[in-house]
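Shown here: the complex without one of its protein chains, the others still in place.
The letters A, B and C name the chains in turn, as written, and every chain counts its residues from 1.
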Amino acid sequence: MKTPKYIGVIGAGTCPASTYNVARNLGFEIGKRGWAIVCGGLKGVMEGAAKGCLEAGGMTLGILPGLDKNSANPYITIPIPTGLGDGRNLLVVRCSDVLVAVTGGYGTLSEIALALKANRPVVGLETWEEIPGVHYAHDYLEAIHLIETLLPQSSD
Amino acid sequence: MKTPKYIGVIGAGTCPASTYNVARNLGFEIGKRGWAIVCGGLKGVMEGAAKGCLEAGGMTLGILPGLDKNSANPYITIPIPTGLGDGRNLLVVRCSDVLVAVTGGYGTLSEIALALKANRPVVGLETWEEIPGVHYAHDYLEAIHLIETLLPQSSD
Amino acid sequence: MKTPKYIGVIGAGTCPASTYNVARNLGFEIGKRGWAIVCGGLKGVMEGAAKGCLEAGGMTLGILPGLDKNSANPYITIPIPTGLGDGRNLLVVRCSDVLVAVTGGYGTLSEIALALKANRPVVGLETWEEIPGVHYAHDYLEAIHLIETLLPQSSD
Partner (left out) sequence: MKTPKYIGVIGAGTCPASTYNVARNLGFEIGKRGWAIVCGGLKGVMEGAAKGCLEAGGMTLGILPGLDKNSANPYITIPIPTGLGDGRNLLVVRCSDVLVAVTGGYGTLSEIALALKANRPVVGLETWEEIPGVHYAHDYLEAIHLIETLLPQSSD
């Protein structure tokens, strides 16, 4: 078995259609490259990215705050109910080889910070600004390019 | 997307070949029915069950105690590194629709107890005896039959 | 600062008056020796033990499943809300130098198993029987004597 690279996609749980489409395009490019998406499993950016990834034939993990598998958005192929509330944010980070933040509020900010603390590379797209260590992209294709550069080159 | 039923397989991290084969046969029957395996991702019973499930074309989740995806056994299709140590036992339980315990030590006993506390059905096979609430099976086929009976009938 | 030894007292969340009194007597002897109690912070055995310990001038930590400090019983001097549900059981275990189980259901069984897995000594009093590794006592004074024997002799 060869496990795909896990790309954490973090971002707002509700968002306008334009952001949803950015996330979906990003997710499609992720799936196209044979990477999997790890996310919080809910709506907004998480759903857009999962939808795109699934449309490209990719795998989508949703690490849920609650205990109900059915609380995942419909594009999550592997729901992981945790019952940990925001405690699941750390699990999203620990599972990811690289993370991409797309917009987002305090939850996303916590994930960016936890990722940087844990030495996971973070790409930022229309998200919290001027955080040292974040690799900022101007559009989803630049984000994909940054992910390619930042992915660990190990064989896992 | 239709998420498969998640069958938690818990048990000893090291075991004789005879137990490994029981776990592998059990895993094969699980995969054959389109269910996925959730386990702790390590060796012994976890590996045997994952191997069997994969041979039947099934999906195998390994919720790992450590932070390294590569610590999963080679039959885990979806490693989930947590860094929570034995704290991951609760996640194995919360993810599972039904659990099967095959042999096992204190870690398995903790999972049986956490599962019963959380109202998850537990099937027991050559494991901790006389725990009220556990549905004991004499062989892996009876365990499969019990799982079929105990699985929640919801559409998830 | 010299931190007191932490004695984990685990057991049923509801119990008859006779069990409550055993827990209270046990807690009193614990507090009298300058040890602190770590427990789940709720009713039943946890409350009886905390009450006794407090009456002897001892400190009582309650590691709560929920998010509300006020859900602790009135004899908890230091409530620790976690929001982790049964995930807090592992924290009770990890905090304790020695644990005593007094009666108890599945939650208590999970704590006994997690403690033994983590190499914490466990004393049993009217609780789950015949678990290898548990030091069984016939009454609360024998339990105290066993704790004295089992406590790590380090200076912490």
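Rule of thumb we're sticking to: a residue touches a chain if its C-beta (ideal position, glycine included) is under 8 Å from a C-beta of that chain, and two chains touch if they have at least 3 such contacts.
It should be emphasised that the depicted structure is a prediction, and the values quoted were computed from it without experimental measurement.
Student: Tell me which residue among C:Val9, C:Val22, C:Cys39 or C:Leu61 touches the hidden chain in the full complex.
Tutor: Candidates C:Val9, C:Val22, C:Cys39 or C:Leu61; residue touching the omitted chain: C:Leu61.
Student: Specify the residue from the set C:Ser18, C:Asn70 or C:Gln153 that touches the hidden chain.
Tutor: Spelled out, the listed residue whose C-beta touches the missing chain is C:Asn70.
Student: What is the set of subunit B residues that contact the non-displayed chain in the whole complex?
Tutor: 83-85, 87
Student: List every residue of subunit C that touches the chain not included in the displayed model.
Tutor: 1, 3, 6, 54, 59, 61, 67, 69-70, 72, 74-83, 91, 94-95, 156
Student: To test your reading of the contact rule: which positions on subunit A touch the chain that is missing from view?
Tutor: Given the touch definition above, subunit A has residues 86-87, 89-90, 105-107, 109-110, 112-114, 116-118, 131, 133 touching the missing chain.
Heads up, the rule we're going with is that only the chains that are shown with their structure count from here on.
Student: Could you put a whole-Å number on the gap between the CA centroids of subunit A and subunit C?
Tutor: Centres of subunit A and subunit C (C-alpha means) sit 41 Å apart.
Student: Using CA atom averages as chain centres, what separation in Å is found between subunit A and subunit B?
Tutor: 28
Student: Can you list the residues of subunit B that touch 2 or more other chains?
Tutor: In subunit B, nothing touches at least two other chains.
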